[in-house]
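All protein chains but one are shown in place.
For reference, chains read A, B and C in written order, and residue numbers begin at 1 within each chain.
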Amino acid sequence: MLDTNKKPTILFSDEQEQLLEVASNFCRDRFPMSETRKRIAADEDLSRPLWDEMASLGWLGIAVPEEFGGSGLTLGEVVTVVEPMGEHLAGTPLISTTLAAQALLKAGTRAQKETWLPKICEGAIATLALSEPDGDWALERIAASATASGDTLTLKGTKTFVTDAASADLVIASVLFEGKPALVLITRDALAAGKLTREIVIDETRRSYRLDLDGITLPKSALLDADKTPAALNHIDQAACLLLSAEACGGANGVINVTIDYLKTRKQFDRYIGSYQALKHPTVDALLAMEAARSHLYYAATVFGDGIEGEVAVRMAKAQSGSALAFASDRSIQFHGGFGFTYDCDAQLYRRRGIWCEAQFGDATHHRAKLAEILF
Amino acid sequence: MLDTNKKPTILFSDEQEQLLEVASNFCRDRFPMSETRKRIAADEDLSRPLWDEMASLGWLGIAVPEEFGGSGLTLGEVVTVVEPMGEHLAGTPLISTTLAAQALLKAGTRAQKETWLPKICEGAIATLALSEPDGDWALERIAASATASGDTLTLKGTKTFVTDAASADLVIASVLFEGKPALVLITRDALAAGKLTREIVIDETRRSYRLDLDGITLPKSALLDADKTPAALNHIDQAACLLLSAEACGGANGVINVTIDYLKTRKQFDRYIGSYQALKHPTVDALLAMEAARSHLYYAATVFGDGIEGEVAVRMAKAQSGSALAFASDRSIQFHGGFGFTYDCDAQLYRRRGIWCEAQFGDATHHRAKLAEILF
Amino acid sequence: MSDNTPSPAELDAFRQEVADWFTANKPTDPGFLLPQSFMEVGTDEQFYFLRDWQKKVYEAGYLGMAWPKEYGGGGKPQVLQDIVTREMVKQKTPFMTNTIGLNWAGPLILNMGTEEQKKAFIPGILSADDIWCQGFSEPDHGSDLGNAQLKATRDGKEFVLNGSKIWTSLGRHAKHMILLARTNQNTNNKYEGLSFFLIPMQIQGIEVVPIKKLTGEFGFNQTFFTDARIDESCLIGKEGGGWQVAMATLAFERGAVGGQAGGHAMNSKHVSEVVALARTAKRNGKPAIEDVAIRDELVQLIIDERSQALNSSRARIKPLTQERPSSIPMSGKLIGSEYGRRLNQFALSLQGANAAYYVGDPLAYDGGLWQRSYFNAFSGTIGGGTSEVQHNIIGERVLGLPKS
Partner (left out) sequence: MSDNTPSPAELDAFRQEVADWFTANKPTDPGFLLPQSFMEVGTDEQFYFLRDWQKKVYEAGYLGMAWPKEYGGGGKPQVLQDIVTREMVKQKTPFMTNTIGLNWAGPLILNMGTEEQKKAFIPGILSADDIWCQGFSEPDHGSDLGNAQLKATRDGKEFVLNGSKIWTSLGRHAKHMILLARTNQNTNNKYEGLSFFLIPMQIQGIEVVPIKKLTGEFGFNQTFFTDARIDESCLIGKEGGGWQVAMATLAFERGAVGGQAGGHAMNSKHVSEVVALARTAKRNGKPAIEDVAIRDELVQLIIDERSQALNSSRARIKPLTQERPSSIPMSGKLIGSEYGRRLNQFALSLQGANAAYYVGDPLAYDGGLWQRSYFNAFSGTIGGGTSEVQHNIIGERVLGLPKS
């Protein structure tokens, strides 16, 4: 059980401070809402030059050890980049790629790490294929499978929400192999045409794909280290929760700013609508929920990976941040009145992002249930 | 499973209409808040003349068949008397006595009914002893016991929340007898001095006692009909929920009126405080919760005893009314500001009643869990 | 409307006949997601599908059954139409898409229109050959109808229209509009300057521009009027008497008075459908409905949905509403619309990772209906006076609290 009397302390490194400032400026500059809307309308993937710029800033290798071409920092530093991206609704393969790199780090063979991690640091796109069509959040429940015949693995099943898969050089998928969860590394050349189907998802800034594994064959060396796989899956789950929390916190702050701007400028019945307590007070509640989420986020970043304490912190951050963004964006639509009901109002973009963030890797109810198992 | 597509219909009889009007006037007249406060301060039981007046109005026999001296109506008619009593925070033995009469009706032997029901209709006070020191709401979990030796029963254990016991002519207690729940009838003369201890309860309009059963001996004829006891306990549970719902609905309406009066007359910063949306809107929410509770209440009164439909309705009424009173009275304290923090403000009296109503026979969470068992 | 009231046996037989007809004739899945109300009709394929369905129902004799025969109605007792309407709800058939015609314009014309207007308009309303739309709300003062600014300037026997109306559903398919416009700028009382018109939509100077909704779909429009000329015969009621006509129309719309053609106008989501969803969706390998936290919320939703039905039932019992007779009628819109938003949002939370699918993805539950329905629920909590304004109204008019 957790010692609830212990005073938790957030630590914030100089690297985090620098990254937060650089990323905030970068996002303000490169991801204004007009660009995000253009990209949605054009249904385009992220522009390659922008991605290369992110790579050149070193963001893809933040949490990759120096020996593999990264900076040797932690996911706590990645958080400071993801949060402003969330605020600006940037939809980039940064999270997918970071998580895939973590999977490699935690369970990749020496050869896999040496081949792929440096490429990722330089801008290769990678992604994970964990979800399945039933939408269950329990990552260890896997229907997809790999069977070995000699040196060849044959895959079977369907993976969903494989983000950025069409532009990815590398997909790491979870399958059952010899009755146990396993991770396999699928390179772009192993994906025949038709294996990826674009999914229609609520968050239009995302590029998500369904991956049909049936008949895909791989060399047996595509398997990640079986001994390390269970721990790696657990690590990926928590890492994903951490980064999605960062994205949701940023989003909550972004949509609160959208709301405040409207409340300060729109008049009804000859008064600024922000002067009405019916709008002002819930907006304050949204602010406080976001501030709390942000505190949980940076504590989770501080103790990430630290056993039970780390797991508790990251689940709390995920629960609180998802709820904060859901509330702030739902109220933002409402408080925009008729305009809020139109596609032109940015509130709906944040609401869609909020549904995405809750749907991925578990909503607040799910994480509270997991926390109860740990705490009581 | 319940057919949720079926449109539920509330029926309201002429008798209910008449009783509601008479009881509303009676309560307005006899139970002004000043009298309630006097009675609390004096720590007195209800005045006997007032009780006799209630008896002479026929209220103790409303749901008792004519053959036993009652009116032969239903608990649905009792609801219309209890609701205005709840509005005025009257603390009378009406609910205790009505429930005890129901226990006799459902499980009493012919002799017990013939002896006691006419007396009750004429003004004898009766009560139930069901709760035990662990405060568990599951009435069938009983630690108290009766053991037979020849024609004599010896009781053991402690019953709690035996309301109005000191003035009662009759207490019906639940005990385990031969391994099964049983009800025993304890007359006033069987209670030696010291068997009843006044309890300190949050609702100061109540007179509640702890009953020490140890060593009480009764003739075996004090047992109610064993075959009918399980059904009777179930019936009592639902009847208590129905009447407590009526009391809570009345209370919610009463405290909403207290709040509204203050919001209309108190000024702060040169405006009537009721003009502030931060107070106005939650007060509207309290109103709507109360209106919903009242609709559930009168539907529960309509279908009371009608199998699953009846049980579902009464549990919904109990859940909704308890929450409505809790919310309305909690907000009433808050909206009275500094005055709300004083004993002189009536809001606290309703808040105390609200805690009582939720604590007796289960709160909303408890009943929702029971409903889930029935509905899903 | 008829002298020969049907006997209980006749009613039973009719009930059975109707049930059989709808079972046999209700449309099968068209292969695309249908809207839940006329306000959501966003594509031509949706529109033509729904128009054909209304026509089929009408031609079977099941719409406008109590409207006069001489204008295309059935001339039968209202009770028969009510049986049909209930059956349509029960069988969850698509709604009658010419809603404005059937529930607003039709009753108004039958009640206040000239013989010519009745002959000209009523048959097409029932058959869905002539679609109607409404022009009440304007940009910038949504709920404040009395403040309508669209100008109708008299020019001999014509009026010239200038201005704009918003939220005109079916505006692109409509042949006619009921329009509230300002014929006099200089009245002391803003209400006295308003007049009410039945206008043709296919004339010069009227442009209908679709509004893209937060769902990404269409359904609402903004209608721009630029020197559009209409004949004075388009007036209904007196010049300057538009406010009274508008209030009468809204009374028809709310069903506060009789006269609607029948058929249901909306396929609202019900908690029973969310319960069904909870039985399907998986959580930790088990149906979501086995999760205690989910059960708890589901029960609360069932209680809240039933509260609304029970409120309606209690509203008809005078002794049980005498302290605040307007409380239930005035709060129905607030309660219902907020409930709808909450129900849909909860339905999303049941779907696990798949909550992130949207309309059109084959893996989306019910075709993405819940996602769309959650977004569309804001039309209820925003349109026709936001929930915040509703709270004010109830606080002030029901509880007598001072104005904000």
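Assume a contact is a pair of C-beta atoms (placed from the backbone, for glycine too) under 8 Å apart; a residue touches a chain by one contact, two chains touch by 3 or more.
Please read all numbers here as calculations on a predicted model, not as lab measurements.
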*For the full complex, which residue in B:77, B:203, B:237 or B:309 touches the chain that was left out?*
B:203
*In the complete assembly, which of A:74, A:295 or A:342 touches the absent chain?*
A:295
_Option touching the unshown chain, where B:49, B:150, B:179 or B:338 are the choices_ = B:338
*Residues on subunit B that touch the omitted chain in the whole complex?*
131, 133-138, 141, 160-161, 199-204, 208, 210, 276, 278-279, 330, 333-334, 337-338, 340-345, 347-348, 351, 355-356, 358-360, 363, 365-366, 368-369
*Pick out the residues on subunit A that sit against the missing chain.*
4-5, 7-10, 12, 16-17, 20-21, 253, 260, 263-264, 271-272, 274-277, 280-281, 283-285, 287-288, 291-292, 294-296, 298-299, 316, 319-320, 365, 368-369, 371-372, 375-376
*Of the residues in subunit C, which ones touch the absent chain?*
291-293, 296
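Definition applied: only the chains that are shown with their structure count from here on.
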*Find the geometric centre of each of subunit A and subunit C from their Cα atoms only, then give the gap between the two centres in Å, rounded to an integer.*
40
*In subunit C, which residues are in touch with two or more of the other chains?*
388, 391-392, 404
*Per-residue multi-chain contacts in subunit A, two or more chains*: 276, 278
